[in-house]
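Let's look at subunit A:
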Amino acid sequence: METIIEALVALFLLIGAAFALVGSIGLAKLPDFFMRLHGPTKATTLGVGGMIVGSVLYFSTRGEGLSLHELLVTLFLFITAPVSAHMLAKAALHLRLRTVERTRGEGALPRGDAE
Partner candidate 1 sequence: MELLVAIMIGLLTACGIYLLLRARTFPVIMGLTLLSYAVNLFLFVMGRIGESQPAVIGVGDGQYTDPLPQALVLTAIVIGFAMTAFVVTLALRARGELHSDHVDGDADPRGPGA
Partner candidate 2 sequence: MTLSLIIFLPLLGALLPPLFIRLGRTACAWSAALLAGTALAILLYHSPAVFAGETLVFTQPWLPALGLNFSLRLDGLGLLFALLILGIGLLIILYARYYLSEHDPMGRFYGMLLLFMAAMLGIVLSENLLLLLVFWELTSLSSFLLIGYWKHRSDARQGARMALAITGGGGLAMLAGILLLGHITGSYELSVVLASAELIQAHALYPVTLALILLGAFTKSAQFPFHFWLPHAMAAPTPVSAYLHSATMVKAGVFLLARLFPALSGTELWFFLVAGTGTATLLLGAYHALFKHDLKGLLAYSTVSHLGLITLLFGIGTPLAAVAGVFHIINHATFKASLFMAAGIIDHETGTRDMRRLGGLWRFMPHTATLAMVAAASMAGVPLFNGFLSKEMFFAETLHAGWMGEWSWLLPLLATLAALFSVAYSVRFIHDVFFGTGPRDITRKPHEPPRYMKVPVEVLVALCLLVGILPAWTVAPLLAAAAASTVGAELPYYSLAIWHGFNLPLLMSLIALAGGVILYLLRFRLFALHDRIFPLCDAKAWFECGLARTIAVSHQLTAWLENGSLQRYAMLLVASVLIVIGTSLWGTTLTGPVAMGTVDGVTLTGALVLGVSALATVIWHRRRLAALVLLSVVGLVVSVAFVRFSAPDLALTQLSVEMVTILLLMLALYFLPQHSPAESSTARRWRDGLLAAGAGLSVAALAWGVLTRPLETISGYFLEQSKPGGGGSNVVNVILVDFRGFDTLGEITVLAIAAFGIYALLQGLRLPSPTTDGEGRPWAEDRHPLILSAVSRPLLPLALMVSLYILLRGHNLPGGGFIAGLVTAVALILQYVASGVVWTRERLPFDYIKLTASGVLVATLTGVASWWFAHPFLTSTFEYVQLPLLGKFELASAMVFDVGVYLTVVGSTLLILANLGKLTLVSQPHEETK
């Protein structure tokens, strides 16, 4: 395998893993649910995207051609991630979860201000 390709694959893998980690750090560290929602839905999805790009590069240069799975995984993930985030946000709004001061939005009020 060409070194450049290998380097690219390694780079994509590391970027992917780093983004996934960032997403999880956000999930663990951010102070309220609505902030935490950002981490996994954006960073982690991107991280998996990076991984898959690395994988596509890796396997296509090994003569196994473009794999359908990776494309399908990407397709699925990029279609569904926003929907699950949307559903979770809907549920959280419905449950009126406690939020910190800075979180503002329609229906999402700091707990003390709830009706």
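With respect to how the candidates were assembled, all candidates are chains of the complex that A comes from, given by their letters.
Just so it is clear, a residue touches a chain if its C-beta (ideal position, glycine included) is under 8 Å from a C-beta of that chain, and two chains touch if they have at least 3 such contacts; residues count from 1.
Nothing here was measured: the structure is a model prediction, and the numbers come from that model.
When you check 1 or 2 against subunit A in this complex, the one that touches it is 2. Listing the residues of subunit A that touch candidate 2 in their complex gives 72, 75-76, 79-80, 83, 86-87, 90, 94-95.
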